[in-house]
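Shown here is a partial selection of chains from the complex, left in place.
Here the chain labels run A, B and C in written order, and each chain numbers its own residues starting at 1.
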């Protein structure tokens, strides 16, 4: 019976051991008790858990109460050393190991989900925009970059990231082609020829009517002109198409870093990002750019979500996402017909936009919020948001991103019809 | 009996209500169950908890499992809106309220602990060095700052913060006066006259033999020359002396922001900071500089620690810190005498340094680590760390910072004697 | 936005309020966070949570540490008053309310799942056997019962329950009819005529080859002879057939109490039971029989499981149980054919028995245990377990009880074939 007890514990811990030893994105996810045990073991290795330690630093992971420590899953020392996110911290053996496991696991996940030609990865404890700032800051320090060529996207965060790094944004205008808003490739080519000490930031995922930037063409041009190229792949991991485009961009030209949100792709709480690169020095430089020791929480959350999902469940979620996207399309086409509106014809991996011409689109957006529909984006003709000055429609965007449920799509579109037809 | 049950709940929740309504640093700390309940109520206000919500955004706080959500205390939406840390996020009423409560409570704590002349505060989800970067980035954007005058401190994080913001560091050298290493005031005055588009960053707390910068004099000079002045007050909140100096600096001249670590002062897990200012626009600008939505975890942890401690227990901890500092002094003087070494005569609120001349100070440091003493700093004559090129001693620094226990001091000094006298 | 936050909280708490106000088995189950919040609110009403209370009793729910309290979900006062399980305890308003909600909810569940003609219910903090002892003790005290007529079941717990109550067991023998082992009705009729001061205990659920006792006939006889009748319905709640038989027994004759396991029927941890009755005085008497204040834990667990499931999910689980039972039958018939054995033809709501004639059934049982199959019952011809002296087969019993998964059935039967055919 004791042997049977030991067998049970061994089976339970086998995936945990596997994570710590192999550091890969597992095929099969771990259960919550397994995750909890794993983090307990790791956080127990930090010196603040050592009952015999004499602690005489100015920062010793002392915490106000057990509840306060629990809010950090007991990783009270945070991660990194002064100005080096991935450097082992002698006081925090457990947190340091955890960060390394997180980096490896996230890289393995990104590789298995499409970017098999990336070589290094880093889970950062900050948002996608801040991670872009860290990468840009690293390029400024190491390569003397001063300007960032950035095809227009009406999104504040990346702009803030560029600005925080003290770089000047060189905006590339967009053009309207049929329904789609795309970057102006001619202007882009001119710009990379003209701009000194520059890097390029392109975007794979944004709201319709804006389409993805042509990362393969850009990578080739960047290679030709020896210009660093950063891809903001905010929520592109879920899309096999987008991942395939990025993979060929890496193969065909120059890509320095790909930045993605952990929450938008891997169902973690908001707050962390994953930076991967085909070149390991880019990741080292980026890790060297965070100024201080950081909160472990976003990294733990990202690692926990990756391990909780596992590759198999992720593939199921991708499958469901595609099904729900098709459902969203059907529902929204149906509404368009009834309302005498049109669904915009735009390539987008998770979203559709329906015109709201001659309707008060802001009012409809507000009503949807009150009707407890979260996430639709209501843009009035001419407003900031279309990534162009003169888009000819008002419209509402709805997403069927990874993790969405069938009932979300059905309820949201029902309510859209109800509110738009009042 | 039902009435009695209600009375009990009311008494239990009274401090929680008080926190949410008055948003002050309470005299008496909250218990862990009170804190847990408060955060549960707050996180329950976010839309991802709404069982009726239809969620069709690209980011909807979906989480991989209950354990993953628990790692964020269920604040799955993070904090802030795209590029505005303190902006209310419509999907996250609870997190937005929490962030506001955190800002107010932290400001009130800083005011009550000495800086009664500050007017606005912000709890940031990043380290002190990164928070310096955010402030500097804000000054660059709003005031066109290009250079940072920075009296030499041998510490990587703030330098990284300045660099990340794309600013050039203008280092002011130090001078040795008796045992102390101080900034060279003459050089400083020259520098602020000469440097265009600059801000000043000074430091209140660092390791001996470096002493605090004279913030009052600097504030006067900054006022005279209309130069923004940032104080890195990393672990100065615990010291009534240092807080008094900063308060008079604000009264006497120009101070734009004071940045402090939440973990070093308030016993939270590593990862957040508190920025306060006598001018509310500085705080707004800083809040506008974080590029994206951020992890709620460091803010929750900081708020929880502030509320767990309360003003009364904080004062007790300050008192104990002074007692343990006196104990550390006695112990270390005693060791110095037995070893024929000397305790350096340096003003420092939490630390003492003892010379290790003619001893292998690195070896002693390594032995202390193996003997499970964490935090001592072993610096060899001439090495980086003394904030000067030619300090005439090797030495070991030990701290009795807030939260230290008597047994830490006694064990650490016993082991120091044992290892240094081998 | 604040209104939206309040809406979210209201939606979240609506089912919790419903539970506390209506005290019914909900159609739709509560989520774990809802359950946790509900228990926190309830346990917060107990006086040990009152920060202003002055506590000068000999028992004041003081606990060694927060973890110790968490093991009781903070219901540190337990339930009941000295010798009355359901009596309100003035120090423990919350626990008292919780116990009442548990009683009502459990009764409502039992009524909705078949026994609509029961009127009162009690969740006890002890096993089914101990609950039988409590009922029997009550009947002894109130009605002067001395003997218990008990059709033979080879199960120790109920016998121990009868003995603990100081009553003498009058065992009714069984007869073998085809494959089935049934109570001897003739002997039973003789016995109730002959035995003074007696009650009857009958059983609805046991392992094949024993079949259920004919509760309707017994109830009629008990009514005719004015004898109290207790039904041990250990895991019969899951079976609509058995519940229908008990309902008609109540309608047709005399039934005093029906005792069921909470874990075997409602997926709670082992330890509590549910006693229901068509007569409320029986429940009061039983509640008066527990000698002291009891652990709240088994009651909390039972209530939590009932609320977590809800009626709809329970019906789904019942449906799945029937499907898995059919699967078990198919698999086991298949094995029987291959092994030249036979599946016994026995009425049983959850189990099948396959003969193991001329095989070493104990050895096969041991191998199954080592092969990590839990729960099969291996009985050798002639051993205790068949509820008769001379059952003509060795056999193995397997169950597909509520909560079983398809893979359990498939794996267990695969391994059975493997181990039995070696």
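Assume contacts are C-beta pairs under 8 Å (C-beta built on N, C-alpha and C of every residue); 3 or more make two chains touch, one makes a residue touch a chain.
All of these numbers come straight from a predicted model, not from anything done at the bench.
Asker: Quick one: 3 copies here, how many in the whole complex?
Answerer: 4
The definition used in the following text is that only the chains that are shown with their structure count from here on.
Asker: Just to be sure I understand: the centre of a chain is the mean of its C-alpha atoms, right? Then which chain's centre is nearest the mean of all of them?
Answerer: Going by the distance between chain centres and the overall C-alpha centre, it is A.
Asker: Calculate how many whole Å lie between the centre of chain A and the centre of chain B, each centre taken as the average of the chain's C-alpha atoms.
Answerer: 29
Asker: Need the CA-centroid distance for the pair chain B / chain C, whole Å please.
Answerer: 57
Asker: Take the average of all CA coordinates in chain A, do the same for chain C, and state the distance between these two points in whole angstrom.
Answerer: 49
Asker: Show the residues in chain C shared as contacts by 2 or more other chains, in ascending order.
Answerer: 4, 7, 66, in rising order.
Asker: Give every residue of chain B touching chain A within the complex, in rising order.
Answerer: 29, 32, 35-36, 47, 50, 52-69, 71-73, 75-78, 82-83, 90-91, 125-130, 132-134, 137, 140-141, 155-161, 163-167, 205, 207, 235, 261, 263-264, 266-272, 288-298, 300-301, 304-305, 308-309, 328, 350-351, 369, 372-377, 398-404, 407-412, 415
Asker: Where on chain C does chain A make contact in their complex?
Answerer: Residue list for chain C touching chain A: 4, 7, 66, 369-370, 372.
Asker: Given the complex with chain B, which residues does chain C contribute to the contact?
Answerer: Counting only chain C, the residues touching chain B are 1-2, 4-9, 11-12, 31-33, 37, 40-41, 44-47, 49-53, 66, 74, 88, 90, 93-94, 96-97.
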